[in-house]
Every structure is written in structure tokens, then in C-alpha cells.
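Quick one: this structure, given as C-alpha cells, is what I'll be asking you about.
What follows is part of the complex, with its chains left where they were.
Labels run A and B following the written order; every chain starts at residue 1.
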Amino acid sequence: MSDSFFHPVSGFDLPRFAGVPTFMRLPHVPPSHERFKDVDIGLIGVPWDSGTTNRPGPRHGPRQLRDASTMIRAQHQASGIRPFEALKCADLGDVGPNPADIIDSMTRITEFYDTVKAAGITPMTAGGDHLTTLPVLRALAREAPLGMVHFDSHTDLFHSYFGGTMYTHGTPFRRAVEEGLLDPKRVVQIGIRGTMYDSEDRDFARAEGIRLIEIEEFHARGVSDVMQEARAIAGEGATYVSYDIDFVDPTFAPGTGTPEVGGPNSWQALQVCRELAGLDIVGADMVEVSPPFDPSGGTAFLGVSIMFELLCVMAESAAKR
Amino acid sequence: MSDSFFHPVSGFDLPRFAGVPTFMRLPHVPPSHERFKDVDIGLIGVPWDSGTTNRPGPRHGPRQLRDASTMIRAQHQASGIRPFEALKCADLGDVGPNPADIIDSMTRITEFYDTVKAAGITPMTAGGDHLTTLPVLRALAREAPLGMVHFDSHTDLFHSYFGGTMYTHGTPFRRAVEEGLLDPKRVVQIGIRGTMYDSEDRDFARAEGIRLIEIEEFHARGVSDVMQEARAIAGEGATYVSYDIDFVDPTFAPGTGTPEVGGPNSWQALQVCRELAGLDIVGADMVEVSPPFDPSGGTAFLGVSIMFELLCVMAESAAKR
């Protein structure tokens, strides 16, 4: 029987526009809270975008995602899963970054996730730009490199920017591979598209054995076929899911800083999550939601709808353990 | 030969941005007008959203729909139908609700539609939230329960909200079935999706024999196959068409209060209307268009484009009678 402390507030009891907005109307359980150690899945905000090389804004992502998440209800339509009953979920609050110091911020993030991991909590992160994922992986992959299913329109595998700057939102996975946080043979990047500077990132991927599924292949093969391969690549080992909202076509997700046209629609955006069922997901994130570029909140609502899909897959997976 | 009094003003004569905006630039023919009794199809605004449990706004729907409708021209591209010549159409004006009294408002609406029906006019309603449909059905189904083709992302079949409140935009069809206004065996709901509170509405549908076509099935089967079944369910009897704009994916129709991602696109939104050809449509509505959530008017323009498709189907149907 599920623990009612961890149940979200129902819109039948309190209208969905009411109340202090936490992720999915879950209880706010920061590390200092007495129930922290009981949490199964922790939703964490990382309001940070210092790695952004073009248009900033994702530092405001967690707040808008929290706001939009109050529209999420308790049960998945297709599968019938009720994740908040299957697992003890909570809003762990935000990691406080230092907006004017990238290295300091990464240290703060890794420390927070060390605490989360030590408590046995599986983190689901609401970013933040994509550099966020690097300090998270540093905490989660301390013992062994992880596999990764990565939805994005960019590889984020570049060596450096602006004459040698190593930490930007275009480099996290180059660093992660270099630091041994990811097993490149178990990494698949899906949805890659857009005009290119050059092929330096693709060359690195090829050399390391990272599988790139570009948008042409995605559209030609369809979600089901592509995701079957993705599951095979990630395999049975511990896997991280990183979901950059710019994977989705910018018409469906305009609230992001580096859009690329021609991407998947909102239905495909959900479908790819459902196709993750069966993987051993040890962490997930939703990054690059940039509220200044979509004040309407539509992008954030798509973002939290995706987060709910991921939660359901993680709940299903946990139920099998 | 068609009656020129009922012809809309052409954009070739008066630019489409000019003039007092009535629905589709038709003449304004309120019940007191001498030509009222000649009208075949009456476009009616119901600017009302007191049944809204989440984000209000549809009370502003009729005005924005009227504004957008001045972009509609006289002829359907694919079928060649010219509905305003085939039928005498007019803007009957708005039903004046009481924004602070739900029961009073429902009475006012039913009375207006009684008048419309008594004059032999087929009503096409521009809502308003979905509770609007209940008092409309009370007028239209006085003699016998109707069949219904219902496009929506929600069933609107809930029993009650907030500890016993019976009249909200989430309950109209529960009430309509209870009141004998709808024949549940001739009701089909298409496009249902989104996270769920629980299964109470689905259980009711199943028990009553209402057919639900959820979005997964819709995407898998396609418009043509789904609509063939829908026509079979509605059958040859008198049928109402209720079109909640949140049936469409919120990227295509952001101006609504309870969006659910992953829905049909704008082309499918039109196609489902065309597939209604042959039904005996005794009334139709376009509800839940909420201008505050789409000041650009794009949602309203999609809404009136759908209304035009419905008009053409109704004209075709009338021509056969």
C-alpha cells in the first residue's frame, strides 16, 4: 500500500491553479527533511545556464516546469500506471548554482547529487542547460560508466568553444566520455539535425563508437524501429536518459535557446519515452527549457508531460526489481 | 437561386480586416429580426466559462472567433461547396450569460435554443466552455435522445468535482446521459488522452456503452478508419457534433484551458470533419477556445476553419434532404 505522504494533491480537491507549486504537486522534501531518506525518485531543479553559448534562459526552467507540472494528474492513460503510488516521489528542491562561476556551480551540483545518490534516490532533473548533465553524471557514475539514451538535435560532443573553453552546453558528453562517466559503446544520440559548424563532433562519435541517429533516419524508420535499436545499444546495464527539449521540433517546443527545425512532433516526443520501458534507468533529465523564449508555458507543459512519461517507465522498471 | 441577403461580404469588395465582425461576415439576425424565421443555420455565440475548473477564458471565445472568421471565404476547396448559397446562414448574436450564476446561465441558454429550434434553425454554437453543450442539448433533445460525435481530449463524463459540484465543464455528458439527452450507444468520443485523475469516467462510459477512441488508437488507425467507425456508431439518427478545440494538439491550438499534448495536427483536425458527411447533424459546436491563452488568434482561426468544414458537411447533408 502506498504512502499517502508522497501523494500529489488532487485537482479534484484543490484546483490545479492553486497552492505553492512543487513538481507535480508532490511534497517538498529537501535533504534536511526527515522523510528524505524514504524517497525513491527525487525531482530536482538545476536553475543554471552558464554553459550556454548562444541564447540564455534555462536557469528559469525549473520554476516554469514546476508551474506547468501542476497540470499533471495521477495516472497514465495508456498503461494505467500510477507512478506516485508505485514509487515514493518528492520534490527535492533546487540546487543553488553560482551564476557567475561555472566551476563552482559544477562542484555544488555534484555534491548535491552525491547526497541524493547516497540516500538511494534516483534523480530526475529539471534543468538547466545541457552542461548540467556533466556534474550530475560525475555523481551517478562514480563506480562505473553508464549507458545513455540521449534525445537532442545536437551531439554536444564538441571539444571546446571560443578558443579553448572546455565547459559549455556544447561539450558535456565529450567531457563525460573523457572522464569515463559514459561507456560510448552504450550511448545512442537520437534526433541529431540542423546546420553544422563542421564534422568534428561526428568524427569523435564515430571514433568512440557512439551511435548517432540523425533526423533523416529517424523520420524514415519511425519511432518504434529506432527505439528498438536504442534499447539494444543501452542494453541491460545502468542507463541514464538525457532529454534535451530541442530534440522536439521548435514549433512544439519554442522555449529553448538553440532550436533546429524539422524535428519530431509532440506525439513522437512522448512515444520515445514509452519505448524506454525495460531499461535500467538510474537517472534522467529534461534540459534546455528556456522560459524567456516561451512565456506561454507550452514548452514547459510538454516538458513535464515527458517527465511524467519517464516517471512511469521508471516506476514500471522499479516494480520489476 | 440563393438569397443574397444571407451572402457574406466578399473580401474582394471589402477588405477582410474591415467592417463590424460577425461570424463569417454573415448578416446579424437576432431573434427579433424580421428574417430570423428564414434562417437555416444559425451561428450563435455563448460567451460563458463558469463551468471551468482550471483556467478560464472561453467567455471571450465568440468574439475572437468572429474576428478570425472574417478570414473565411465562400467556397470549400476540395468539395467546391458554397455553403452560404446552399443554405441561409446568419449570425444570431450571443446568448447573454450570467457570469456569476451557473444555473441562471443554463436556463438562459436553453431558452435561447428553444427559440432557435422552434424557428426550425439548426444551431452551430461558438462557445464557451464545454458545460455550454448541456443546456444546448436540453433544447435540442426534448423529443428524443441524440447521437453524438465528440472530439475532445477529455471524456467530460465525470460525476462531480470539489466534493459534489455537479455542473462543471468536466461533467456535461454525464448529466446529458442521466437526463436522457444522449443515447449512449450512439455516442463516440475521439481523441481522448492526457494524464488521468482515475478511471471513474471511463468506467461510466463502459457501463453505458459509450465508445471511447483514445489517442493511441487514433494515431494507429488513422482518420479514415476511425471516422468510418464513428459514422457507424452515430448511425442514421439525429446526431450532435461537439468539437472541443483541445482535441487538437495544443501546439496547433494553444488557446485553451486544459491542453493535453500528443494530439492530432491541423490537417487531421479538418479531415475528421469532412468524414462526417452523410450524418444527420442537428446541431454542432466549437467549444473551449480561450483567447487569453492565444492572443495571436491562431487557435480561433483554426476553430473557424473547422466550423466552416462542419458547415459544408451540414450543407451537403441538407441538400440531400
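In this section, contacts are C-beta pairs under 8 Å (C-beta built on N, C-alpha and C of every residue); 3 or more make two chains touch, one makes a residue touch a chain.
This structure is a prediction, so every number in the text was calculated from the model and none was measured.
*Asks:* If you could, jot down how many copies the complete complex is built from here, 2 of which are displayed.
*Replies:* Taking the 2 displayed chains as part of the assembly, the whole thing totals 6 copies.
We take it that only the chains that are shown with their structure count from here on.
*Asks:* Rounded to a whole Å, what is the gap between the Cα centroids of subunit A and subunit B?
*Replies:* Each chain reduced to its C-alpha mean, subunit A and subunit B end up 39 Å apart.
*Asks:* What part of subunit B is in contact with subunit A in the complex they form?
*Replies:* 53-55, 161-163, 192-199, 214-216, 219, 249-251, 254, 258-259, 261-263, 265, 293
*Asks:* Quick one: which bits of subunit A touch subunit B in the complex? Just the residue numbers, please.
*Replies:* 10-13, 15-17, 71-78, 80, 251-252, 265-267, 269-270, 296, 298, 301-302, 305, 308
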